[in-house]
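First up is the structure itself, then whatever we jot down about it.
Shown here: the complex without one of its protein chains, the others still in place.
Chain naming follows the written order as A and B, and within any one chain the residues start at number 1.
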Amino acid sequence: MSAQLAQYLLSGLTVGAIYALVALGFAIIYNASHVINFAQGEFVMIGGMVSVSLANAGLPLPLAIPVAVLAAAAVGLALEKFAVEPARGASVVTLIIITIGASILLRGLATLVWDKNLHPLRPFSGDRPIELAGATILPQSLWVLGVTFAIVLLLGWFFGRTLTGKAMLATSYNPLAARLCGVNVRFVLLLSFGLSAALGAVAGILIAPITLTSWDVGVMLGLKGFAAAILGGLGSGAGAVAGGLLLGIAESLGAGYVSSAYKDAIAFVIILAVLFFMPSGLFGKKSAERV
Amino acid sequence: MRIKLLASLAAALFAAGAAIAQQPIKIGAFLSVTGGAAFLGDPEQKTLELYVEKLNAAGGILGRKLQLISYDSAGDAEKARTFAKRLIEQDKVDVIVGGSTTGETMAVVPLVEAAGMPFISLAGAVVIIEPVKKWVFKTPHTDRMACERIFLDMRARKIESIGLISGAGGFDKSMRAECLKVAPAYKIQIVADEAYGGGDTDMTAQLTKIKGTPGVQAVLNAGFGAGPAIVTKNFRQLAIGVPLYQSHGVASKEFIKLAGDAAEGVRLPAAALLVAETLPDADPQKKVVVGYSREYTARFKSDVSTFGGHAYDGLMLAVEAIRRSASTNKEAIRSALESIHGYVGTGGVVNMSAGDHMGLDVSAFRMLEVSKGNWVLVK
Partner (left out) sequence: MGEPGFHRTEHVDWRTPRTGGMALLAAVVLVLPLALINNYWYEVAILVGINAIVCVGLNLLIGYAGQISLGHAGFFGLGAYGSAILTARYGWPPLAALAATTAGVALLALLVGRPILKLKGHYLAMATLGMGIIISIVVVTEDRLTGGPDGMSVPAFTLFGLGLAGERVWYWIVGAALLAAVWLALNLIESPAGRALRALHGSEVGAQVSGIDATRAKVAVFVISAVFASFAGSLSAHYSGFITPGKVGFFHSIELVTMVVFGGMASTFGAVIGAAALTLLPQLLTVLKEYEMVVFGAVMIATMVFLPRGFLPSLLIEIKKKGK
């Protein structure tokens, strides 16, 4: 029995770490611009697909990965420059439509640049399962958890200790005041998109050896990452991570103990519950409505 | 005066006759070239294009060229209906080959029945031809046949109770329902029945449950698309240790590539197409499958797929029916289709009849196993 539980928890943590990275991407963009980037899932896809292409072309993984991350970051910057910036100041609905349009566009481009098939990526350090508490975990899962942990620490240092990071935080609290203090808000916006895209790409590369990648992996991952961000509290980095891990575990336990057919619905039922009873999520700040 | 009139009349008739003779034979198609079912529609589209081209290069049919009019229904049943209507009413085609998925096919059935249009479907579920519909035919093996073939192999290995895992797609659900229905007839007991969602990336929870169910001697994954590859990898990761069977939906080299080493030892029912080169020379299908396999690979530089093979069979059956009826009269084409016997396709030897609009039986399915990264025939 407890071996089963251990298995559910380990699988849940692995997929939860991926949700956490995607949710972090949402949080960073939201903090800088109050835009929900529905194309976040597509960065995950780009990271995975570009690495696969480069790896197939013969590039060794340690080189392919950084290039893929940079490629995704470039797409993120382009998205901000050409789709979000021209519509600055527009209403919530408008911005939502723009980013959804961007995600559709990116997926369409993916089918043209690559193809409609699934692609595997070589696991970083082999795929002999490791026994842990009666359950098994793949070495790749350890990579996922380890890298996510490292990234969270890195981001904490970035936002807490570097000037650029603090500038980004300042923009999220009050853009006008930040601008008055000399922060280049436009640059912060661009950086936030680039950074989120990089995070998404890392998630995509980490998970591709386990779950395969294709032109449309971004859709569900994006939606669930968004759900995790809301669960943790939109705009809170710690919340995004906590939300992601909790969501992953909840899904795994739900599938194991309740109903495997309704596994996908679990994420969205949780979201509705959170939104109805606790809209600012676990760690979010209660926003005051300005008259 | 009268001779001039007669002469010009004769000339006009001759010209008209020649004009009609130049009119191409129109083959209509609606396929899921993009969207979630793209790996069905893409090889189907390519196959139809390739062979219409080849047939035209060889002089066409009945002295007329073939024209392929094909639309992308993207896996959407409503789009499929609209495009089928377009093919019937606007493009006025002579026969339709298409319908990559069961949902799209079933949505179109009322249309072709009402319009009297011969329709050869490329989708898998048994409901398409059972009950038999006058104008609807199909080339792929049914999911029920897949279950039967698998159960036969299980009995041969003395397996009596199994675990079942399937996805959320139409193919998965349909095959699961058929397997549950026919299992008792083969004395197979299904003691665990789990499901996963469409975009799921981890099935260890469901497989752990199956592993923990007592009496499981084998696991059957009635799945299609990305799911089965992940199930296979998770299966190995959890070291469940019993035989794993997959469905004919993943009968492709692609699957082995995706599942990697985990695929070793996996069995599934498939058309002879997958093992074309290793078939014994005496095998009736060898010539056709080797021919298709080589031509497709040479042109498109990618592995041959059973779905492309179904499209090949569909087109060839349609063309054969047109040849036999020596016209493009739809009723004539339909009866000609029904009377086809002993036609050798990529899926098997086809024997149609008024009561059987698919023409294949369980022997058309071969049992294959993954061995050293390749498909081999199980004796």
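Here are a few things to note about the model shown:
Basically, a contact is a pair of C-beta atoms (placed from the backbone, for glycine too) under 8 Å apart; a residue touches a chain by one contact, two chains touch by 3 or more.
In this text, all values refer to a predicted model and were calculated from it rather than measured experimentally.
Among B:106, B:192 or B:304, the one in contact with the hidden chain is B:106. Listed residues A:61, A:105 or A:170: the one in touch with the omitted chain is A:105. In the complete complex, the hidden chain is touched by one of A:62, A:89, A:126 or A:182, namely A:89.
Touching the missing chain, out of A:66, A:134, A:156 or A:279, is residue A:279. For subunit B, the residues touching the absent chain in the complete assembly are 33-34, 71-72, 74-79, 81-83, 85-86, 88-90, 101-103, 106-107, 110, 125, 127, 168-170, 173-174, 197. By the touch rule set out above, subunit A reaches the unshown chain at residues 30, 33-34, 36, 83, 86-98, 100-109, 111-112, 174-175, 223, 226-227, 230, 234, 261-262, 264-265, 268-269, 271-272, 275-276, 279, 287, 289-291.
As a convention for this text, only the chains that are shown with their structure count from here on.
Centroids built from CA atoms put subunit B at 38 Å from subunit A.
Subunit A makes touch with subunit B in their complex at residues 4, 7-8, 11, 14-15, 111, 115-120, 127, 129, 136, 138, 207, 210-212, 214, 216-217, 219-221, 252-253, 255-256, 260-261, 263-264. Subunit B contributes residues 34, 36, 38-39, 42, 168, 194-202, 204-206, 208-209, 212, 226, 229-230, 233, 236-239, 254, 257-258, 260-261 to its touches with subunit A in the complex.
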